[in-house]
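Removed from the display is one protein chain of the complex; every other protein chain stays in position.
For subunit A:
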Amino acid sequence: MKRTPLYEAHLRHGGRMVEFAGYALPLQYTSILEEHLAVRRGAGVFDVSHMGEFLIRGREALAFLQWATANDAAKLKVGRAQYSMLPNARGGVVDDIYLYRLGEEEYLMVVNAANIAKDFAHLKELSRGFAVELTDLSEETALLALQGPKAASLLQGLTDADLSQRKRNDVFSARVAGRPARLARTGYTGEDGFELFLAPEDAEAVFEALLEAGATPAGLGARDTLRLEAGFPLYGHELTDDTNPLCTPWAWVVKKEKDFHGKEAMLATPCAEKLVGLVLEAGIPREGYRVYSGDRAVGWVTSGGYSPLLEKGIALAYVEKEAQEPFFVEVRGRKAGASLSPLPFVPLK
């Protein structure tokens, strides 16, 4: 199992380590619920160093990214970031990614840890014929996510940057706790917050400084409950190589007016299913549970769990496109009533 630069720090702070995408990472330190609520009400810090980072540079970097990604990369000014996807030739999703424009001809792409090798090979293949250079920086990049309504005020005490001048999706360089960092006002929790790209040797000092300043260390468990409550997809669950993103709530990412790899196949694939949010009357839905419309099985849960804010079971599920309420989720042989919910499941700023 691989270790992130914070492995020893996680142990020191009582992290309960589990394997995720080949890395030893903390599932929780004290309690998933406490860590979840710390992020919703204060500030929590996650080690997301397992995520992949690719540097994309060159004269045709933008042209290449327009071809390789579904969102409109041309909209990105230097110092700005966007959520996007890498479509495959069939119009499915190789990965969902975040794209940061660092310079005129320089971009940083953050990808899911489990997909680093697949994504890099895919991008390398697609980049043939473009004047562009791809570099995998994943091994030499540590990444922390500081998230929550108090993230900005907490971080302001540790950095020389004026955070009040930085908007959501800005990316910029600054010092944090005296260490050089690239900061982005992005995250995966539905809260305000920052992601901090660091040299591996600086990660521990910055992590400790954030904790010292009052951030709660938060693990993978809370990361998952937070993203589910916020209605964000997790690759391998809501999005896969066979998912047409146009059949999901994240269809807005796909900009049909531009040309991109896999576009024709994507547009030609009809949506047999739709992705919906469900709130259960009782019980906790889990991945793979069947969803019914009345007596008829119409789909399955792709991500399920407990919402600490709603204090109810919530799920993202694929159901037949025409399926109507009343919905039920089969929870160990019993059918629990489930109502459709808009995403996010909870009101977020």
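Simple rule for what comes next: a residue touches a chain if its C-beta (ideal position, glycine included) is under 8 Å from a C-beta of that chain, and two chains touch if they have at least 3 such contacts; residues count from 1.
Methods note: contacts and distances are computed from a predicted model.
Asks: Can you pick, from "3-oxoacid CoA-transferase subunit A", "Energy-coupling factor transporter ATP-binding protein EcfA 1", "Co-chaperone protein HscB homolog" or "Glycine cleavage system H protein", the UniProt protein name of the chain not displayed?
Replies: Answer from the record: the omitted chain is "Glycine cleavage system H protein".
Asks: Taking the full complex into account, find the residue in A:5, A:91 or A:221 that is in contact with the omitted chain.
Replies: A:221
Asks: In the full complex, which of A:77, A:128, A:296 or A:332 touches the chain missing from this view?
Replies: A:332
Asks: Of A:4, A:28, A:84 or A:138, which one is in contact with the hidden chain?
Replies: In the full complex, the listed residue that touches the missing chain is A:28.
Asks: Footprint of the hidden chain on subunit A, which residues?
Replies: Where subunit A meets the chain not shown: residues 27-28, 31-33, 221, 225, 282-284, 286, 305-306, 308, 311, 313, 332.
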